[in-house]
Every structure is written in structure tokens, then in C-alpha cells.
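Rather than the whole complex, this shows some of its chains in their spots.
Note that the chains are named A, B and C in the order they appear, and that numbering of residues resets to 1 at the start of each chain.
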Amino acid sequence: MTAIHTLHILNKSPEHPRASRCLATVSPEDALLLTGNGVLLLSTQKKPVTHKVFVLSPDVDARGLGGMTGNAEAVGFAEMVSLSLQAQRVISW
Amino acid sequence: MADTASGTFTLVITGAPYASQAPQTALGFARAVVDAGHRIDRVFLYGDGVHLASVLCAPPSDETDWPEEWSRFLSEHSIPGVACIASALRRGLVNQAEQKRYELPAANLRAPFEIAGLGEWVEGRMKSTRTLYFHAGD
Amino acid sequence: MSTLIMIDQPPYGAWTGREALDMAFSLAAFDQPATLLFAGAGVNWLRPSQEAGGVGQKSVEKNLSAAPIFGIEAILADRAACITYGLNESSLLKGVTLVDADAALLKDFDHTAFAG
């Protein structure tokens, strides 16, 4: 289990101003979990600074992005729960 | 690092059903919390999230009835569901006590949801291992 | 009296897009010309293989594929937005026309509306 400082949960589309704010405050020791419209980040050229990027599977599937997860790890709700406890803190953007 | 073996959660929902995905994502998360043996201290509805506690939603029969799903989940697991009173009164969500106090023609709060103040959120924030928010995500 | 209904929010995260589609279908039901334009993050409506069971919703892909049958005149998508979201003509749902969603396009319509 890798140490995670902050788990950033982002459910806004890449165009939403809060998405930029979130990405600007993600550190290399943080993890980013994309949910809802947040998973659309997968289809854009924007790359978060952390390597620990997770995407919520049902949201990825709904949006037809199953083939575009790249280096992001697809997780279910069970892993989302674990991640939220594993991180020292959680920010829901 | 936090103990991942067991944790307690306060879930705050600020997005309305049939307007945002927030209640659905929150329910998926809540079910996983319970399945993993953790505890949900309370679910707090804030802002537009209070509409989830309406007993008057009548979605088309081929769409998920989120208020119904949520109230069943809360009842099954004896989890308190609380709608913020200030958010609820402004948005037309009232129980019988508030109906009487404000002399309104009806009440529309769905059981087991209750109406209470932001102190419930503060308590959750202080006592639960994690407080997570489920916002609308345009 | 041609109407352009613009959808600039992605599917599933909000209901606005579905409600915009209903507006277009209603116009068509009353024999009023209606065109759909997907712009910004709204172009994500047009990606194939949407499986929405996991989010407890119906796929919007089916709704959209019914558009020509219901009499929607055209389904347009903004070219630049498609590029932003990694979509091109071959990766879009069938029946979508790429356009530039600029001032000239909007002037082709008497009325332009959003659902929210």
C-alpha cells in the first residue's frame, strides 16, 4: 500500500474552473480519483502531476472511455472507500 | 497513515437527484462502505442535496427512483439521514413540525430523513474518520 | 422558424442535456425544424459504446440515435471541441456532422436555446 497524502476526488468536467484548481493543487505525493464527469480528463491532453491516478469504473464505462484509461487505474466503489481511508485526508472538489 | 481496517464516515450530498449525479455516486460509495464493514455515522443533505429527501418525486418508471433507493438503504442499515434545515426550508422541503410552524399546506419529507441544523455536519466532521462530499459535477 | 438546441454539458453528470434533447424532440413532434449542436464538453454525448447501467441511468446513445426518426434535422458537433476530447469523424456516433460552432453557424438559425 502506497502512502497517499491527499486524495483529490474530482467530479467536474475538464472545462469546469474547479477542475483546473484541483489539478493545480495536486502534489506528487497525492492521489487523484476521477469520478462522474471528471473521468473525461482521460480523453484530453491534460496530465496531472501525480502518477497515482484512479478512475471510477462505472463512470468510465458510462462515458465510453474504457479504451482510454491509459496509465490511470480503474477502480470500483470498494477501492474508492479504501483509498479514502488510506489517504491522510480527502478533498471532494 | 490512517487505519484502513475500520473507519467511520459522514457523507454530505449537495447535488440534487435528476439534476446531478451526486446522489447516485454517494449511494454507490455508501453501499461499499457498509459492505466493507465500516460504519456511516450519518448522511447529511445540504444545499440542493435536500431534494433527495422529497417524498413527492415521481420519476418515469424506467428510471431509478433515487429518493426511494436512498431511503430504503438508510432504513435497512439504520443510518441517520439529515436534511439541513436552512437549505430545506428555502427549497420547500418540510416535515410536519415545520409545516405547522410555517402554516404550510403540506409536508413532503420522506422517511427516514429528518431535518436538523448544520451542527449535525459539524459533529460528523469532528467524530467521523472521514467526511466526504458529493457535489453536482457539471 | 428553425431552432438550434445547444448542448454543452457532458452526459450522465447532469440532466440538462437530456432535457435539451426533450426540447428538440418536442419541436420535431410539432413539426418545427430543430437542429442539435454539441459544443464544449457536450461533444462527449457523441462517443460510442456508452454503458450507463453502472451509474443507474439509461444510455443517452439510444435517445440520440432516435433523433433522425423523430424528425431532428441535423446533429452537429463542434470540430474544435471534438479535438479537445479526442474525438474525430470516425470515432463519433453515426449521423453527426462536424462544424465550426461560430457566429456564422448561429446566424443560420432563428432561435438558439439551452435547456439550462
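General observations
FYI, a contact is a pair of C-beta atoms (placed from the backbone, for glycine too) under 8 Å apart; a residue touches a chain by one contact, two chains touch by 3 or more.
Source: prediction; values computed, not measured.
Only one copy of each distinct protein chain is displayed here, while the full complex in this structure file has the stoichiometry A x2, B x2, C x2.
By definition in this document, only the chains that are shown with their structure count from here on.
In this structure, the chain pairs A-B and B-C differ in their number of contacting C-beta pairs, and the larger number is found at A-B. Rounded to whole angstrom units, the spacing between the C-alpha centres of chain A and chain C is 27. In whole angstrom, the spacing between the mean C-alpha positions of chain A and chain B is 24. The distance from the centre of chain B to the centre of chain C, each centre being the mean of the chain's C-alpha atoms, comes to 32 Å. Each of residues 21, 25, 137-138 in chain B touches at least two other chains. Among all residues of chain C, those that touch two or more other chains are 9, 12-14, 55, 57. Of all residues in chain C, those touching chain B in their complex are 9, 12-16, 55-58. Interface residues of chain B facing chain A in the complex, by the touch rule stated above, are 1-4, 7, 9, 21, 25, 28-29, 31-33, 35-36, 38, 129-130, 132-135, 137-138. Interface residues of chain A, counted against chain B in their complex, comprise 1, 3, 9, 11-13, 16, 35-38, 56, 58-59, 76-78, 80-82, 84-88, 90, 92-93.
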